[in-house]
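In this view, the complex is presented without one of its protein chains, the others remaining in place.
Letters are used for the chains, namely A, B and C, taken in the order the chains are written, and counting of residues starts over at 1 for each.
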């Protein structure tokens, strides 16, 4: 931590700030420039209350030097994380493709989608049973019934399954039915939910919040990991910006930043990011090209009748074409679908 | 709902879209322009699945005409809402001032703050017992003990109390101790929490999400209201933008927009919005000047030692000066502190 | 300037960075922490090329300590700037009100508006003669003819006049007709235009760019000032965010930030910021309440027929009511209309 004093800071205020630091058992490195004085803090900053420093009117700003997340930090865990889920793996040299409907509708539908996406090469079946919807009057999901359909589809096809959970009740229900939990963008800083997902024993896909910085996102992962659960993957799904021609703005540079900051695998969801069917395929290729460990793609047996998010879903033929087109990009990435 | 067809839409695709609408029991108004055809939908749109229309490749876009929130909508409830909380009122001709520490620390601290803010004119004591913090390693609040201190301070001073809740467990605990619940920015779309707050029987202050549109915010209020709880106030606390010289960007035009769209009272929190002590007073005056029903202000007995958010807290003398300076602005607003 | 080295930085790379600094004639303050090494740079940083440092792979980040703007910086010029324009003043204890149509249409129109706004208390007549429009097919202004009308209206009423300029040709034309130049949001970083405005000899109102940080804005002012022109006022007119219920998001906290960082006067334009007539009055009051030195308000004799930006213009009666309502707020601000 570095403390930058104001240009006119008196010797007294510099001494006061130094005193706060040393009285917390840390040491001080003073750097007196012509214009400003800088105070470097040496030692374990967890012992120090930054407010006790910021409150000094002669302090210009405090610059943190080290990240607050530890378990998710590549500096302390330089090997990329990979972990098995059912018959597949996330991370390492595996390319993960999670495919399926936005919302689970019927058992027949889900099983037919599961067969179709598996045939095209998907390694995971996704399907929403608890849908967070902007309006209370929109369809909110089949809940436990939807989970049962996911289990049935998994038993039929051998695909691993993933489902968003929106409450502790949903987590309790989901652990008996699915292989991986998803925390959605709206709940990325629902810290109670993060802690319960951490305790669930299941691997977790943590989507980025609509306006979350990468730092906040990694701290959210830290909440899950600090409960002893290290099987976490991160999912970039678009951030909110001023641009309205796509639902959100897919931030593919986040994939590059994450690869520098964390050992956790990174999945990209071009379907939710753009909300437009025609943009899914080119951005899926781009995601693979810039280093993503996997994709989450919405697929529906009949997008025209989908109960939610229809316009961004691919039909079976479109998904099959995409998977075919993705093959050379996956090969170039050094990963394999498995 | 209006459906805009693409310029080259064939008669067949127009007929198909019309068919979807009429088969759902609604009627169609065709408007054939030189460049484009517009299809107006007449009737109860809840019967209609927009996806069934959007999926038609000849459809350019669908324009919703009516808001999805009803109970929060001023069109259906033109009288401004006001409701009593303990000995005070929120809304109507009352100016509400909620003041207190970011986080409750000790009983003595809280009682001393309560006495001080009451003396200066505050009508509510605020204080966090459950703190949502970006990092799992930061101080997270005293939880139930903090609630007890709030109750003690309320009994001593007669002030109404408000506390943020972050989980259903926190709501269960809070109902026995405080007079009003607060849902924080990070949980604005934690729909499970909204519903439980709706069922709690307590009035709720709903803070705006960091990147929430006003429409999403009013839909979040609708979640609480649809559980039968109509004692809701909204709290503008800054949105996330590219500007970094304040923690968030306080959106005072939101106050004006809300006054046009909803009957619910609007509170403004300049302390969290800016994160800078020196900006609290001028923006508090601005909030009153543009029509807010109240303010939420952080006050601390010793901001230099505050366990969280120190740099934005006012001390007793600063808060007293602010309340003194606010008096003529409150008088101009036609409201009174009471 | 502070250089933060990566945790694993070798002694060699620290020595290399130090060498770059000392060979540029500056000195180094090393601060060796347990986790990271910090290098403080002492001396005139203008001599140093930061790239020569950043390129060292062991450098984590460079933290600038001092602002790059000097003439606009309150640290070097602590007295608030005020300057006369025709018969009025901007800054100091004057409250400036610039009012008039978005675009100048006819001489009669402009003179009638000038009389009306003067009667209600405005101190400046604004009117666009060169209109920057998103589409090349929209009305672009009367150009020199519009300037003539502004001069005529000024001669009739004694009001000072201000007009946006969008090119060096427009500046050349404007200097003969108006009392103050305006640089619009789209041209805030049109550095050629800034320099020419600096050389024009006229005072300049510099509007904030749509996505400009306050720092970039003050650096843009520095471009004008570095040409020897110190009669600059800044105009907050809304920034671009994700929220669409107002045209832009008026950032009133910027007024507070500017008051801390610069001695230049600050004007607020609620008309362009919101694009909605009904929001102009409450936000004008808020702007005065939080310390603005003035307002820019669109007024039109017949907003229903305005050639541009009609929906946000006030008519004469609305403007007169606003000025009446503003009086007590102006009195509270310690400034006077004059």
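Worth pointing out:
Simple rule for what comes next: a residue touches a chain if its C-beta (ideal position, glycine included) is under 8 Å from a C-beta of that chain, and two chains touch if they have at least 3 such contacts.
Since the model is a prediction, treat every value here as computed from it, not as a measurement.
Contact with the chain that does not appear here is found for just one residue of C:88, C:123 or C:166, C:166. When the omitted chain is restored, the residue from C:30, C:63, C:211 or C:332 that touches it is C:211.
Only one of the listed residues, A:193, A:206, A:273 or A:323, touches the absent chain: A:273. Only one of C:10, C:23 or C:68 touches the absent chain when the whole complex is considered: C:68.
Screening A:16, A:56 or A:241 for touch with the missing chain picks out A:241. Note that of A:53, A:232, A:252 or A:267, the residue touching the chain absent from this view is A:252. Mapped onto subunit A, the interface with the missing chain covers residues 211, 213-215, 239, 241-246, 249-257, 260, 273-274, 276, 278-279, 282-283, 285-291, 328-329, 332.
Panel shows subunit C; residues 46, 49-52, 54-56, 68-70, 132-138, 166-170, 186-187, 189-193, 209-211, 215-216, 219, 222-223, 226, 240, 303-311 of it touch the chain omitted from the view.
Within subunit B, the residues in touch with the undisplayed chain are 2, 4, 7, 29-36, 38, 40-44, 60, 63, 65-66, 75, 211, 240-242, 244.
Simple rule for what comes next: only the chains that are shown with their structure count from here on.
Each chain gets a centre from the mean of its Cα atoms; for subunit A and subunit C, those two points are 39 Å apart. Put simply, the C-alpha centre of subunit B and that of subunit C have 31 angstrom between them. Subunit A and subunit B have Cα centroids separated by 26 Å.
In subunit B, the residues touching two or more other chains are 211, 215.
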